[in-house]
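Below: one structure, written as structure tokens.
With one protein chain removed, the remaining protein chains of the complex are shown where they sit.
Every chain is named by a letter (A, B and C) in the order it is written, and numbering of its residues begins at 1.
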Amino acid sequence: MTGTLPTSVTQELGPDALLQAYRTMRTIRDFEERVHEEFAGGDIPGFVHLYAGEEASATGVCTHLDDRDAIASTHRGHGHCIAKGVDVKAMMAEIYGKSTGSCRGKGGSMHIADLSKGMLGANGIVGGGPPLICGRALAAKQLGSGGVAVAFFGDGASNQGTTLESLNLASIWNLPAIFVAENNGYAEATSSSWSVATDDIADRAAAFGMPGVIVDGFDFFAVYEAAGEAIARARDGGGPTLIEVKFTRYFGHFEGDQQLYRADEVAQAREKLDCLKRFRGRVTETGQLTGDQLDAIDVEVAKLIDESVVEAKAAPKPGPDDLLTDVYVSY
Amino acid sequence: MTGTLPTSVTQELGPDALLQAYRTMRTIRDFEERVHEEFAGGDIPGFVHLYAGEEASATGVCTHLDDRDAIASTHRGHGHCIAKGVDVKAMMAEIYGKSTGSCRGKGGSMHIADLSKGMLGANGIVGGGPPLICGRALAAKQLGSGGVAVAFFGDGASNQGTTLESLNLASIWNLPAIFVAENNGYAEATSSSWSVATDDIADRAAAFGMPGVIVDGFDFFAVYEAAGEAIARARDGGGPTLIEVKFTRYFGHFEGDQQLYRADEVAQAREKLDCLKRFRGRVTETGQLTGDQLDAIDVEVAKLIDESVVEAKAAPKPGPDDLLTDVYVSY
Amino acid sequence: MARSITYREAINEAIAQEMERDERVIVMGEDNVGGTGSPGEMDAWGGVLGVTKGLYGRFPDRVMDTPISESAFIGAAIGAATGGLRPVAELMFVDFMGVCFDQIYNQAAKFRYMFGGKAVTPVVIRTMWGAGLRAAAQHSQSLLSVFTHIPGLKVVVPSNPYDAKGLLIQSIRDDDPVIFAEHKMLYDTAGDVPAESYAIPFGEANVVREGDDVTIVAIGRMVATAQEAAEQLAGSGIQAEIIDPRTVSPLDTDTILESVENTGRLVVVDEANPRCSLATDISATVAQDAFGSLRAPIQMVTAPHTPVPFADSLEDVFIPDAQKVANAVKTAVEWKK
Partner (left out) sequence: MARSITYREAINEAIAQEMERDERVIVMGEDNVGGTGSPGEMDAWGGVLGVTKGLYGRFPDRVMDTPISESAFIGAAIGAATGGLRPVAELMFVDFMGVCFDQIYNQAAKFRYMFGGKAVTPVVIRTMWGAGLRAAAQHSQSLLSVFTHIPGLKVVVPSNPYDAKGLLIQSIRDDDPVIFAEHKMLYDTAGDVPAESYAIPFGEANVVREGDDVTIVAIGRMVATAQEAAEQLAGSGIQAEIIDPRTVSPLDTDTILESVENTGRLVVVDEANPRCSLATDISATVAQDAFGSLRAPIQMVTAPHTPVPFADSLEDVFIPDAQKVANAVKTAVEWKK
């Protein structure tokens, strides 16, 4: 199972970077598993879309990014936030609608953002992010910052006009933009094999004059490598790339989804394809990391998530005065 | 110059059909040339976009259509209207804002329509037509009418999200829809070679799982043949096609445009590529029609256009009471 | 025969009965079936909150899923309406109108006028609106004033199951484009609804409660809020008349003006943002056409000029409640020049 992984790439990343990547993926997984439980407990309000199963995408891409770079996310945004360095405790508090949250309780799961980290927000509008990312890429280009901008979006969003327009705009403006189509097989209950008229979303790249690649989204190293190439090209003035990442989501579309439309693909994926298992297998096989090192991270992450929930629950809600603030910078 | 034309196609059309096609193209040309003059004279208000030079597209496509079929047009809609059988005098009156106009003076050049002819309207919104055409194609399919629906749109419109979405929708719903991208090289003053990120708009077909073809838009027979194939496939349940028609427009983007952004491509096209000249050369060369037959049509058309202007000028304007009618069927 | 069913069921029943009656009625939207192309069951969703559930089983050829391409499929519904069908298309949340609004206001709404009276576009766009579900800024908006502003559209806002059924049947039969706005917090509310088919005409307000001291015009979910306030006020001897317009375009101004002519006071309750809203629309009409009867300042009870917040502690203050309505009524009643 790990034999298909590109070896040169594993070698390129030193132990610290590998540990960091593992920590990010593990944090996302635990965060989501925990939100899943807490939601079932009735404590978390609103619509919550979990990223479990897809960790290698956000992590593989964001490992290449730094403070110059920006990302835009989707309704399924927790993973992207964590991978771009948004504070996990603030995120959890946000999901609980507390004043200590990333958005002081005003945004919730679908709007977690941290502009100071170049994280432009989860987005409740399917296809909302790609235009914004064209703008961030344009800003990076105009200001000569060397930054790139990455739009994450789903298979469903790949049919949205705003996404398609953005591919064209990024191409003709030759922007340092990367479009990551996260194809988890479904938009809500609808199969991407039906809703996307091509075999692969990556096929759409040619329609907008940019390279398109497909990667195994369960494989951190595959994502890391494809993203690395695209991001390097973008930083070099070589323009945008469309990367299709294929995997499955472990939970329902949102919490509460009965998932009658699915087969048993999740059990299979969790067993055979899981990004954390494969990562562990790979890096211990090559001897770059030990199982103990990874176990230690597991323990730390579990503690962090635990604390984040405890603290979120204990945190105060925003007060009525907060209702009217933050509409304008000045009015 | 005529040697490149497909012979089998010319043969397929009998003399009556050929005369009719010529009449349509000549009517469009004369209509547009005359509106151009009248606009310069200051009598025609508003924004007017002329189709001269592009006649073979509307005519080549609509020659295949009948009452079951619908088309949607653009701001540059006169040619499509004429080719789909809208009354020429009513069109001219509409452009003059008269109560005898196709839309009783309420629509003007950008909104000429005749639903009774399956002509869904010129459209002031770039990319407005393709979604509507998906609907007309769906209706034909659901009602089993055997009809098809055709969206005409420009190179500029090929970058609009609404157009791109429609390609996908038509494909996955397997609709009897034909998308005709009229690439005249410009969207306003902006070159399609810049604004469209691919070499050819037809390249986009693959991104939406449908066949894409490119045709010489100055050549009636080439358009006729490509459209015939696509329309037959659509009627047979074979789904949509994207046809890119390439040519140049003879006038400015709209009347009043100084056209500083152009080279002298128009003079060249009028001289060497013109669809009327090529048609005449071809059908007289093969002996299917005589020059006299075509000249007779020229005379008839000239008279029709002349009358249409005289009558339009003499016609009454809508009265103030008309302002409030036609908003709802019932309110 | 009337049974108690929910607002959700009433909507489903209205569509089913119209589909039964008229073959031209089709249904489309994102996961309105749910499961197209997927390995598991079809009709797995019936819309995100289950409103169209079961229709696919009964009318498999006439209920269809769509890709996430609102411009294309809402536009397709509109185009199909010009071609002999009577589509009922779902714009899941009204908040998503921004990706497809052109097809609604520049196309559907204007065809008839632009084409000189020669177009008929019988399309219904069902959409979910309103706050209260902790769904935050992009899934909780009202936005009905935006549609009401547009000539050529009709805007329907049922506040209870009975109206939902009758108004939806009328919407489907109506030959003009209709925005049918379903309040997401009302889906589970139940009420008596006849089993047989019936249509409620547009432009006829419902006087939900009679009273002589003040006229309260309330929209959608706010009708219940106004009723709660009215009960409270009755305790203090103030009798409120409550008017539910049911359709805001057309708006039954006659009923509103007549009521104000009797009560002399107007309170408008609307959970939307305040600027250029239905609240201002109704207030301004009264200030123009029933001024002579007004004995006190018009009071508008609305959400503040802010996006909808996520936290419950904020959203609960964002949405007008009975206390605010009662206070506004008191301000009007106690007002002295």
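Operating definition for what follows: a contact is a pair of C-beta atoms (placed from the backbone, for glycine too) under 8 Å apart; a residue touches a chain by one contact, two chains touch by 3 or more.
As the structure is a prediction and not an experimental result, all values here were calculated from the model.
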Given C:Met28, C:Ala44, C:Val123 or C:Ile150, the residue that touches the chain left out of view is C:Ile150
Filtering C:Asn106, C:Gln232 or C:Asn262 for touch with the omitted chain leaves C:Asn106
Of the candidates A:Glu165, A:Asp203 or A:Asp274, the residue in contact with the absent chain is A:Glu165
Where chain B meets the chain that is not shown, the residues are 45-47, 97-99, 103, 105-108, 110-111, 123-127, 156-157, 159-162, 186-196, 258-263, 265, 317-320, 322-324, 327
In the full complex, chain C touches the hidden chain through residues 71, 95-106, 109-110, 113-114, 136-138, 143, 145-146, 148-152, 249, 251, 272-273, 275-281, 283-289, 291-292, 294, 296-300, 304-307, 309-310, 335, 337
Chain A residues touching the chain left out here are 70, 72, 101-107, 111, 113-116, 120-121, 123-125, 128, 130-136, 138-140, 142-143, 149, 161-162, 165-166, 168-169, 172-173, 325-331
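In this section, only the chains that are shown with their structure count from here on.
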Using C-alpha atoms only, the most centrally placed chain is C
Chain B and chain C have mean C-alpha positions lying a whole-number Å distance apart equal to 40
Between the Cα centroids of chain A and chain B the separation in whole angstrom comes to 45
Dist(centroid_CA(chain A), centroid_CA(chain C)) in Å evaluates to 36
By the touch definition above, chain C meets two or more other chains at residues 67, 69, 71-72
Check: chain B positions touching at least 2 other chains come out as 161-162, 165, 168-169, 172
